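Complex shown without one protein chain; remaining protein chains in place.
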Amino acid sequence: MENAPDLKTAIAGMTLRNPVMTASGTFGYGEEFAELTNLHRLGAIVTKGISLAPRPGNPPPRVVETASGLLNAIGLENVGVQAFIDAKLPFLKNCGTRVIANILGDRVEEYGELCAILSGVEGVDAIEVNISCPNVKQGGIAFGTDPEAVAAVTKTCKKNSKLPIIIKLSPNVTDITVTARAAEEAGADAISLINTITAMAIDAEKRRPRLANVIGGLSGPAIKPVALRMVWQAAAAVRIPVIGIGGIMTADDALEFIIAGAAAVQVGTASFVNPRAAEEIAAGISAYLERHGLDSVAALRGSLRL
Amino acid sequence: MENAPDLKTAIAGMTLRNPVMTASGTFGYGEEFAELTNLHRLGAIVTKGISLAPRPGNPPPRVVETASGLLNAIGLENVGVQAFIDAKLPFLKNCGTRVIANILGDRVEEYGELCAILSGVEGVDAIEVNISCPNVKQGGIAFGTDPEAVAAVTKTCKKNSKLPIIIKLSPNVTDITVTARAAEEAGADAISLINTITAMAIDAEKRRPRLANVIGGLSGPAIKPVALRMVWQAAAAVRIPVIGIGGIMTADDALEFIIAGAAAVQVGTASFVNPRAAEEIAAGISAYLERHGLDSVAALRGSLRL
Amino acid sequence: MKTVERARVKRIVSLGRNLFRLDLHSPQIAGQAWPASFVMARTSEATAPLLCRPFSVYQTTSEGELQILFRVVGQGTANLSRLRPDDEISLTGPLGNGFDLGARKEFILIAGGVGVAPVFMAAKQIVRNGGTRITVMAGAATGEELEPLTAGFAPLGIDCELATDDGSLGHHGLVTDLLKQRLADVSPQRTGILCCGPAPMMAAVAGICEQAGIWCQVSLETMMACGVSACLGCTVAGRGNGKKYLHVCKDGPVFMAGEIEWKTLLT
Partner (left out) sequence: MKTVERARVKRIVSLGRNLFRLDLHSPQIAGQAWPASFVMARTSEATAPLLCRPFSVYQTTSEGELQILFRVVGQGTANLSRLRPDDEISLTGPLGNGFDLGARKEFILIAGGVGVAPVFMAAKQIVRNGGTRITVMAGAATGEELEPLTAGFAPLGIDCELATDDGSLGHHGLVTDLLKQRLADVSPQRTGILCCGPAPMMAAVAGICEQAGIWCQVSLETMMACGVSACLGCTVAGRGNGKKYLHVCKDGPVFMAGEIEWKTLLT
């Protein structure tokens, strides 16, 4: 091949340099990794989840390692939307890549407010909506496990924002295609999946939960096969772009998701293990395309041979 | 402590020597492990799933390793109930431990027939009902994801059998307490969980699924945190005994499930890694009880301190 | 009888790039192994890699030593390559069926790469059984790789016909070329062929033997989770009836070449 393969990825009205983003909550607000990796080589940075008011998060311990996995109950600690805009966004604006703000709330209206606020500032390219949070009006059941709540959040976000809206699906459901379609029908520009799988660990010696919050979310290579199955199912069920997330550590992992139908991927826990993971994965995808004589990553999407 | 701790475990009207069973599909029909471990030191042997007619299973490849996990699509290959009774049960009868026959079907009636047949023979102590199979009358949706189907299968099994009926729940659901309660209300004597989580792997070089069946079931240490969370939730939701399954490799793993509320556990994938795993786990539980001054395993059940 | 045994590393010998011989003290398993039997080795205590890895027995001694040959292809074999003397690993074995050495007077033994392991053990057994004529045909990518793999045959008084992909040793081409050249001299009545190597090589040998009417056994490899016929994961499709599956860990690893549906094994 004469030219380098084309990694450009169009999603929800944005064009990304390449299909590799960082996953929310695993890359801070970008600045934390500025000395460690080349931010301008990433497709996009997805920020830590942002709520209206700052949140202190859960008491410690908040993280525990499991077999090929990481169990966390951070409790959505974040600086709140105003401090995000004042203190974090100025750096992100100039970091050389797309910025996707990840948001969360307890009530549908909060999502709407956050969308309105973030649409009004410069430097945010898209909004990713974390719906794995408990819906306080519905007795604390996660928005993301109820197709009607998914639709309601999606509609509110779309109504309150001109920015592309990416709905981030919860894997803790019987049938991922149901919530995927609910998001699509309510107007989502893209969906991303999976968020963490609800899980638990116990210290047998102390007979106590290892997390102060008792249950938490499982991420990392352990969940990759489950994530890949769900991405494959979701990609077959909707026409909007699907962003694959879950246990991606290497370029090969990312390629599996793209071959299964993902338009782009997010790298989460891997950035803890290797701060350069996302950048290296983007380079690895390019090398793969070249080796296989493919001139664009788009040509690979959904190319699974059954 | 003067006497060895009491590991005896009463479940569904049976008394087991200890709370450690082998999981269905991971210990053959017992005979395969006779030279490798002391079968009479196990709480019970759960057989490979048995259907009315023999099944050839899925085309190869059927298994692939994932990060701390095993992905399988065996396709429920088995000799059928008649060959089980003629060729496998004679050995099991004399192996020195309890025998639990695991059954599966495509239609509710098949489960009933299997229960009737197995209740009529000597040597089967209980029946474990695998409901993670596709329900052909309902368009192939797994029985285990639909509370009504769970109830229907449970009732049929109870009606057709005097043996204790253990319903084995699928983890591929939004809320495990719903199917757990459905089984309890329909008369199940116990529930066991989790079966494998639906998952997938792709060979990026070949752009083909790694399993001929495309999707399969994930087991092993990778899924332990998810299994433990579900067992904890289910144990809080029902009064019948709960049997914990999923990624148990060591005595500590088993203890986590018991502390979370399981009355007993099953050891699956671990038997592939170490054919003596179940026996060693039973010994390890005994050592733990002794070390902690507990005189019975029952005293530990559900002892999680929140 | 199969056993689980803690095997102690006696030595680990590099046989070239990514190729090793591992000599273990494993008296119970060594005392019972036979040609084309295999062991399941747990390569680390970590949960990744999770499963045991299968390896053919290459050689055993009466002092309880058991040797395997292996090529580093992934994490499990990389872990093995980092073992040091006195480290311990878990072994289960001996497993599987084995080559049928009883019926024939003359043997052609065909090996590709580390597939030489079961073939070498068969050769030693045939020699021990006394007097039968043996020809070895062995192939590999390069001479550098092939030489250490076949060095054991000369001390047994067995000549090797060699083939390498790059022509650096022996015939420049496939080991099946050697077989074809020899075919005119082979007596289908007396001669048996034992073969272990990459699937395409075994499929080609199977095809040649079928056409020539020569008795041929192959030792197969498939993905194995348990090695003891419990997981039912190690299947290959049997010939004739696409629905019948053979279990490599129990019905095999040795099969009559005609039993296998080679097409499905190669995709």
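By letter and in written order, the chains are A, B and C; residue numbering begins at 1 in each of them.
As a convention for this text, a residue touches a chain if its C-beta (ideal position, glycine included) is under 8 Å from a C-beta of that chain, and two chains touch if they have at least 3 such contacts.
Remember, it's a predicted structure, so these values are computed and weren't measured experimentally.
Asker: Using the touch definition given at the top, which of the shown chains does the missing chain touch?
Answerer: A, B, C
Asker: Which listed residue (C:47, C:191, C:219 or C:235) would be found touching the missing chain in the intact complex?
Answerer: C:47
Asker: Check the options A:26, A:97, A:233 or A:266 and report the residue that touches the missing chain.
Answerer: A:26
Asker: Thinking of the whole complex, not just what is shown, which of A:57, A:123 or A:302 touches the missing chain?
Answerer: Of the candidates A:57, A:123 or A:302, A:57 is in touch with the missing chain.
Asker: Looking at C:18, C:75, C:125 or C:142, which makes contact with the chain not pictured?
Answerer: Answering carefully, the residue with contact to the hidden chain is C:75.
Asker: Since one chain has been left out of the picture, which residues of subunit C touch it in the full complex?
Answerer: Its contact residues with the unshown chain are 44-49, 75, 82.
Asker: Tell me where the left-out chain touches subunit A, residue by residue.
Answerer: 25-28, 32-33, 35-37, 48, 56-57, 59-65, 67-70, 72, 74, 77, 220-222, 249, 269, 271-276
Asker: I need the residue numbers on subunit B that touch the omitted chain, in ascending order.
Answerer: 67-68, 221
The rule is simple: only the chains that are shown with their structure count from here on.
Asker: So, comparing each chain's Cα centre against the centre of all protein Cα atoms, which one is closest?
Answerer: Ranked by how close its C-alpha centre lies to the overall one, first comes B.
Asker: Quick one: subunit A and subunit C, Cα centre-to-centre, how many Å?
Answerer: Taking the mean C-alpha position of each chain, the two centres sit 47 Å apart.
Asker: Listing for subunit B: what residues touch at least two other chains?
Answerer: Answer for subunit B, listing residues that touch two or more other chains: 67-69, 220-222.
Asker: Considering subunit C alone, which of its residues make contact with at least two other chains?
Answerer: Where subunit C meets two or more other chains at a single residue, that happens at 47-48.
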